[in-house]
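Yeah, one chain of the complex is gone here, protein chain that is, but the others are all in their spots.
Now for chain A:
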Amino acid sequence: MEVLKSPLSASQKGKLISAGYTSINLLSSVSPSHLALELKISEAEALEILKTVSDGSRSESTSTSCTIVKGAQSAWDMLQEEETLVRITTSSSDFDNILGGGISCKEVTEIGGVPGIGKTQLGIQLAVNVQIPFDYGGLGGKAIYIDTEGSFMVERALQIAEACGDDMAEYSRLYRKGFHSHEVKIQPKDFLENIFYFRVCSYTEQIALINYLDKFITDHKDVKVVIIDSITFHFRQDFDDMALRTRLLGGMALKLMKLARKFGVAVVVLNQVTTKYSDGSFHLALALGDSWSHASTNRIILHWNGNERYAYIDKSPSLRSASAPYSVTGKGIRDSPSNNKRIKNI
């Protein structure tokens, strides 16, 4: 690897090259003090350079050698982890089924669909469902809701929270008679208290907030889901420089994936649809273009099929491509009423 491509500042690179260190391999046997003398820099700075450089070359070597590297994981471990992976229910059992139990934590899931299909509804539902306590098969976590469009409705969140509380009360009445008779029902107020709502008014704020989330979640460890409604809005207007847009979106996607991995949170990104020309005809497709479509781990499209709303898994490394009906009711997302377990495998 060349010094030019290493993550060092320009003046440091300049000094290295003028001292003859054009390749990083040449630095492998240099001591910090020697380097400091040669480049006429402080010893601390020389140490810093050597550290950076060895970090870079180490990550490069992983591709060639199979040695055990810090930060890597064996496939077996990953499987173990996947199996214990917790999921957030969508409140529709059919939808959960095709997702393998719900929206998975540690992954970025993108959900798109036409206006009015229920994206925001699903977002609010997840923000409530993530709080279902462990005793009820939930995560007992908290939610971050990032609203870029201003479509979040407090009244609706209250409604969904009430319904969720009622369902839990019903559940404990049916299945644990006499068990926890002293148990008190979770109030809708408590649900709403645990949703952190951010209103983002420009793309700069959106980037800033996503950078800041790292710190925020460190301070609020029990956050288990981050919902961005929607990722698209600010990036679809006021943008002349498409290359810049792609770059910013790419950076954001990476940060979201990192967040999901690092804290084990589910990142749910809502996206709008647009029309796209391919194979000689126009189709609906999720917005932000092809390069963005690589950004999320899972991609779900919500669409109309006849008179029913369907969720379709468009892309996922671990799930089969399938679709399932769901419905949006006064209580939130639920199973489709007319459905009798007819999940189609494609």
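Observations on the structure shown:
Everything that follows uses one rule, which is that a contact is a pair of C-beta atoms (placed from the backbone, for glycine too) under 8 Å apart; a residue touches a chain by one contact, two chains touch by 3 or more; residues count from 1.
One rule holds in what follows: contacts and distances are computed from a predicted model.
One chain of the complex is hidden; its UniProt record names it "RecA family profile 1 domain-containing protein", one of "1-acylglycerol-3-phosphate O-acyltransferase ABHD5", "DNA polymerase delta catalytic subunit", "Geranylgeranyl diphosphate reductase, chloroplastic" or "RecA family profile 1 domain-containing protein". Within the full complex, the residue among A:Tyr136, A:Tyr171 or A:Phe196 touching the omitted chain is A:Phe196.
When the missing chain is restored to the complex, the residue among A:Ile111, A:Ile231, A:Val267 or A:Val328 that touches it is A:Val328.
One chain of the complex is left out; on chain A, the residues touching it are 7-12, 48, 52, 114-116, 120-121, 144-145, 149-159, 189, 192-205, 207-212, 214-216, 230, 232-234, 236-240, 242, 244, 247-248, 251, 272-275, 278-279, 281-285, 301, 303-308, 312, 314, 328-330, 346.
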